[in-house]
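In this view, the complex is presented without one of its protein chains, the others remaining in place.
Think of it as A and B in the order they're written, each chain with its own count starting at 1.
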Amino acid sequence: MIAELATLLVTCVLINNVILNQFLGMCPFMGVSKKTSSAVGMGIAVVFVIVVASIVTYGLYYLVLVPLGLEFMDLITFILVIASLVQLTEMFIKKTSPSLYKSLGVYLPLITTNCVVLNVCLANISNGFDFIHMLVYSVGTPLGFALVLYIFSTIRERLELSEVPSAFKGNSIALIVAAIMALAFSGFAGLV
Amino acid sequence: MENSRLKAFKNGLIKENPVFSLFLGICSTLAITTCVDNAIGMGIAVIIVLTMSNIIISLIRNITPDEIRIPVYIVVIATLVKIIQMLISAYAPSLNTSLGVFIPLIVVNCIILGRAEAFASKNNPMDSAIDGIGMGIGYTLAVLTMSLIREVISTGGFIVSNPFTTEKIFGITFIPEEYCISLFSSPVGAFITFACLAAAVGAYKAYADKKEAEAEKAKEVK
Partner (left out) sequence: MKYILAILFFGAMVGIYIFLYLMNKKTPLPEGCEDLKVDCSGCHDFGCTNHPAHHLKKEELQ
């Protein structure tokens, strides 16, 4: 049981990484990776929102939608739950902890239409996970996201100082870097 | 007026291509371009969702309170995408399996919400429909180009098949099998192809802007 859960964790953090293998969450990956500090903030915000959103959508699906026979409402329910949760979290942080808001406040709203969150919620259902597996999957996936985002931002800070062919400046060279990182990460495939 | 509309339509194809120039909807572009079939299916799904959402949002633009218009757009788009997903899984099940989670993820595709907010919320339904079709074709063109490059390099040729029956319609081979680079069907190839195409579009854009500026200068001198 524990070995199986560990395998699942390693798979979703390293082997089947959301950014480098499934290409999800590219917008924040390109947008928030210019500074290391913002990459860390975004990473923490994503982990938090995904874990909470997974638990809520998983519960709603099995406790409300399935008994009522409304499985076809899954997509609409999930996107509304995620969007509501982001608003609620932002409001809560604003009222209770200004210092936390200072470090995370800007990144929370970015998650409303983030495909990683929606994908994790949908995958929890389509993979037929039980509660424990769902929890491990929804912690591992955003951890993989945060890890790659952090590594990428450190590379990108160096990249600012280097001379790049003019056509490749900006996002294009960042994508080449992502390609090399994907190549490196594909080496993890033999791990499990 | 007609002329400027045509120009805007043309701009959307290359110079302001939603994918390579504005970097919208990169996630699905990178993921589904492993073969031409997927690109065609995804392109059509995006054109339909984009056109329909533009029309609906344009129709309700006067009765939506400004304060909450973006949440309303998200709801409209999610409903439309669910309808398209159900239609695809009923009539083209093979396409549904190969595109997988990327059909529901059209909801969070930046192109759809972006056009809704930037164009459909300010224009009449007719113009919005044209804008939706134009931007959709721009997206389709981008995914088609990318999938062609990737499929030809990784398998030597490409195959087009009927999405409803999975019957093969057309297939062609350019490169003998021993010279194919199968790396291009993996994520690495996706990133490299995308980066090179985006750089090419960027270079073309810089060239076109420079030419335009020169033409304007010449006009001023006259």
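FYI, contacts are C-beta pairs under 8 Å (C-beta built on N, C-alpha and C of every residue); 3 or more make two chains touch, one makes a residue touch a chain.
Given the structure is predicted, the values throughout are model-derived calculations rather than measurements.
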Contact with the hidden chain, among B:Ile14, B:Ile44, B:Val75 or B:Ile159, goes to B:Val75
Missing-chain contact among A:Ala83, A:Ala167 or A:Met181 belongs to A:Ala83
Where subunit A meets the left-out chain, the residues are 27, 30-31, 64, 68-70, 72-73, 76-77, 80-81, 83-84, 87-88, 90-91, 94-95, 98, 101-102, 105-106, 109-113
For subunit B, residues touching the missing partner are 22-24, 66-68, 70-75, 108, 110, 113-114, 116-118, 121-122
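The rule we apply is simple: only the chains that are shown with their structure count from here on.
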Within their complex, subunit B touches subunit A through residues 23, 26-28, 30-31, 71, 74-75, 78-79, 81-82, 85-86, 101, 104-105, 107-108, 110, 113, 186-192, 194-196, 198-200, 202-203, 206
Residue set of subunit A touching subunit B in the complex reads 20-27, 30, 72-73, 75-76, 79-80, 83, 112-115, 118-119, 122-123, 126, 165-173, 175-176, 178-179, 182-183, 186
